[in-house]
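The complex appears here without one of its protein chains, the remainder shown in place.
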Amino acid sequence: MVRFIIRRLLITIPTILVVITITWALVRLAPGNFYSGEKKLPAAIEKNIREKYGLDKPWYQQYGRMMWAIIGHRDFGTSLKYEGQSVNSIIFRSLPISAAVGLLAYVLALVVGITAGSIAALKQNSKWDHSSMALAMLGISVPNFVLGPILVLVFSLSLYWLPPSRWGGFPSRNLILPVITLAAVYMAYIARLTRAGMLEVLRSDYIRTARAKGLSETQVVVRHALRGGLMPVVSYTGPALAFLLTGTVVVERIFALPGLGNYFIQASLNRDEPLIIGIVAFIAITLLLMNLVVDVAYAFLDPRVRY
Amino acid sequence: MISCTDTSRNETFFGKTVPPERNILRYVTGDEPESLDPAISTGQPEARIYMALYDGLVDYDGKTLAPNPALAETWEVNNDSSELTFHLRHNGRWSNGDPIDANDFVYTFRRALSKELASRNAYLAYYIKNAQAYNSGMVFVRDQQTGKFLLAKDFSNEDANEPVSLKPIAPGTAEYPTSAQRSTPAADSGFHQEMHSPLRLVLPGDEKKRNDRLNQDAKLKSAVAGKEFVPVRAEDIGVEAVDNYTLRISLVQPAPFFTGLLAHQVFRLVNRKTVEQYGNRWTEPNHIVTCGPFKVKTWKPYDTLVVERDPMYWDAATVKLDEIHFYPMADNPSIMNLYKVGEVDAVLNHTVPNAWLETVRTKKDYMDGSEAAIDFLQINVTRPPMNDVRVRKAFNFAIDKEAWAKWRKIVKPLTAFTPEGIFQGYPQPKGDQFNPERARQLLGEAGFPVTKNSDGSFSCPKFPVDKVEYIYNTQESNKAMAEWMQAQWKQNLGVTISLRNMEWKTFLETRSKLDYSGFSRSAWSADYMDPFTFLSLFYTGGESGTGWLDPKYVAMLDEANRMLDPKKRYELLAQAEKYMIDNQPVIPIDTSAVNWVKKPYVKGMYPNPGSLFPWKYVYIERDRAKWDMTAPSLNEELSAQR
Partner (left out) sequence: MDLESEKRELTEAEDHIESRLNPVDPDMLHVGQEMAVAEGDVDPGPQHEFVRGTSLWQDAWRRLLRNKLAVFGLVVVVLVTIISVAGPTVIKRTLGFTPDYIPSNDPRLVKSFPPFTGPNGEFSWTHPMGTDNAGRDQLARVMQGGQISLFVGIIATLVSLLIGVTYGAVAGYAGGRVDDVMMRFVDVLYSLPYVIVVIVLLSMFRSQTARGQLILLFISLGSVSWLTMARIVRGQVLSLKNQEFVLAARATGVSNTKIVFRHLVPNTLGPVIVYATLTIPQIMLTEAFLSYLGFGVQAPLASWGSLAADGVQNIAIFPWQLIFPGVTMALTLFSLNFLGDGLRDALDPQMRTV
């Protein structure tokens, strides 16, 4: 187990560095720069700006300086577009927002999905089963950028119950629509996963034994079936986090939330190199570490799995 | 479609109209501000925030945008508008209580022009003597033995027609009109006398560039040999604190519009101690020191900037609002949605999307009015076939601007280059009107004959459509405009021009490098309320994105600016404008309208041509009877506000 963890950690570091290098290369190869305004700048001012940001040195020097700062000091530099704001501070500030929305969405998805999926499995082939699975399929098929605006249309622009966008602090009414929009897909996936897992488990011998022993259905389900049936859900957490991230980007855009995803899109559009690299590196590290955590957790849950 | 019967959602206004519980204003400013440092940013979104936080010599009038006294109580302008003297009030205070004096202005101006700051607005201050030289890092040339500097006029071919500010002060002559209530300082400082001397020769600070320049001009090179190069310092800029409450500014040319320019954010005060102590982190909420009607309370970037009333402000008694919440948002439909649900009280200009106009314009909270801004198409005149003026004129004749204005609904057709109806008394020239016949004729004369087909459409097979394109930056309104223009040319000339859109930054670079063939969508808004802010686009070659630069035009502009009589000046400017339009380096399209919305309970905000608001006069009216039942007029007599 320890060897496994160490191996994974050792792979993580060069991976991140490669990701950073590739991202940096992509940004540099693109045309355009970040300081252009509507009026063409007199040459002297443009020169001032280039000197100020060190853009006049040869590319390998710039690359070297950047990598040294990142590796040596964990310093991703200052945003090019936003004066005086360090990349680290931007990430630090926007992360809680993305995390709040993402985690709430996942928790909601778990609660609703597991419940719906379990019931569907227990009442297999019933109306409930068919309808909830159809609904789940709908959840997977309706894109979040369609669902979100429709929710906004109904609950905000027509009924005036909820704000249509923006972040209102935590907790606030502003969270409701983004969380539901983001959770929809995962609710669906988790319901299906739970149902599949539960069905498999419910057919197995040890459940038959439990029933034969005379345990109540609730006990059978909650104490025995659920543990095994939820395995697929647990193992889905890894990729789910990745998808949650990309889903968050769109949701943050729709609802104008100042989260990591929105900053990332802005940075891409602005060619804000340090910010792009910082966010990409941060996301990569998070994903890799979370995947590791999930794998390790899986080992604890399923005794058959050995590292 | 979305009808309801709640009393707060009456149909007269767009959406819910319930004033906020607290005495605050929630305003959408536009894109996220780059910085709270007023010297740095060029954009309008930042400008509105700076107007709340920082004060300058003068401030924009809420209706006319003319300069009103702010930190300067009175001022005098010399006889040919080349020198200004300001008398500051004595009760100006920073948000931390420190007093404000003329030295703060000197510091601010010098800092704004410093190379290290790399302010994109520095060019606005180039009218000040030695400002451009300092900002560009240039050097004077001094003879070590005599200590004298070489003069620019000795090495240029232009007529020496120097403004009063550069001429030595003859004894006994009144530099300023004598009607001034306060006299200009009698005791003349050495600095002032130094300012009243001809401009010194400047050369590039960079050695290589300097040598290139010298190698081009043998006379210059020989004159320079053996002399030393003295870098232009901040102290050389034509700004002087004559005493603690008197500020004098010397310009390199007559600039009658300069006072109005001083309301711009780059000239608003920054606190020296704070900047020197914290460097570029001075704008952080726990460091920042401001001098405007409001000060920073909290700032969550991409979220909200909350500013609160500053009790130290010299005019704090006038300030009505407790707080302003600035929301940085750029997506117009989202902004309108927030407005509809009542989450914001007013929004920035150009927010109502074209498709919404029919619905929103009928509402009473819609703000209409002309804007000091124009839309036009730039033409790259350096590449064929556009280098032929007949071709350019043909394409101009082929656009029906009236039809365009009808379609866009909120713009006025433009045939010249300055926005219509903005500058009082300016005899705006008329360019060419829509004339498709003439267009086809001209195109034929240029070698691309247009033939009429049997179904009534036209074709022009000889025209090199592969060499011409129309570029624009990606945005729905630009796309619609591009397609519309394309359809016009196809319909009237039989030529199908291909469209190419690109992302904003790529677009700017392509345009400024003249890397395109044909047309580029463009827009320009006034930096200050004078026609020159538009005409100066072609003052140097690089700014216009067209490659058109005509010394005759430049001379016409210079001559106009030398005029002391404003009426004559306007006439000469209009002549220059006509000359430029006749050469057709651009195709003017329209004058924009301001196009925004505000709730009827927001008072003191007017749909002025620049959409800039002196916030201290804005307040929330809770008495329904006193609400603005329509867009407040710009001509309304000022009531209890002053």
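Each chain gets a letter, A and B, in the order it is written, and its residues are counted from 1.
Following the convention adopted for this analysis, a residue touches a chain if its C-beta (ideal position, glycine included) is under 8 Å from a C-beta of that chain, and two chains touch if they have at least 3 such contacts.
Just so it is clear, the structure is predicted and the values come from calculations on it, not from any experiment.
What chains on display are touched by the one that is not shown?
A, B
Which residue among A:Leu95, A:Ile176, A:Leu226 or A:Leu245 touches the omitted chain?
A:Leu245
Tell me which residue among A:Met66, A:Ala116 or A:Ile283 touches the hidden chain in the full complex.
Residue touching the absent chain, from the options given: A:Ile283.
Among A:Val27, A:Ala69, A:Leu162 or A:Ile176, single out the residue that touches the unshown chain.
A:Val27
Which residue from B:Ala330, B:Ala480 or B:Leu634 sits in contact with the chain not drawn here?
B:Ala480
Return the single residue from B:Phe191, B:Trp299 or B:Trp356 that touches the missing chain.
Hidden-chain contact among the options goes to B:Trp356.
May I ask you to list the residues on subunit B that touch the chain which is not drawn?
Missing-chain contacts on subunit B: residues 1-2, 332-333, 336-337, 340, 353-356, 358-359, 403, 406-407, 474, 476, 479-480, 483-484, 487, 499-503, 506.
Can you list where subunit A touches the absent chain?
11, 15, 19, 22-23, 26-27, 29-30, 124-125, 137-138, 140-146, 149-150, 152-153, 157, 189, 192-193, 196-197, 199-200, 231-232, 235-236, 238-239, 242, 245-246, 249-250, 253-254, 264-265, 268-269, 271, 276, 279-280, 283-284, 287-288, 291, 294-295, 298-299, 305-307
Rule of thumb we're sticking to: only the chains that are shown with their structure count from here on.
Which residues, counting only subunit A, touch subunit B once they are in their complex?
The contact residues of subunit A facing subunit B are 31-45, 48-49, 51-52, 81-85, 90, 93-94, 152, 156-158, 160, 163-167, 256, 258, 262-263, 266, 269-271.
Which bits of subunit B are touching subunit A when the two form their complex?
Residue list for subunit B touching subunit A: 2, 4, 6, 9, 16, 32, 34-35, 37, 40, 42-43, 115-120, 122-123, 135-137, 280-281, 283-284, 300-303, 327, 329, 331, 334, 337-338, 340-343, 503-506, 508-509, 511-512, 523-524, 540, 542-543, 545.
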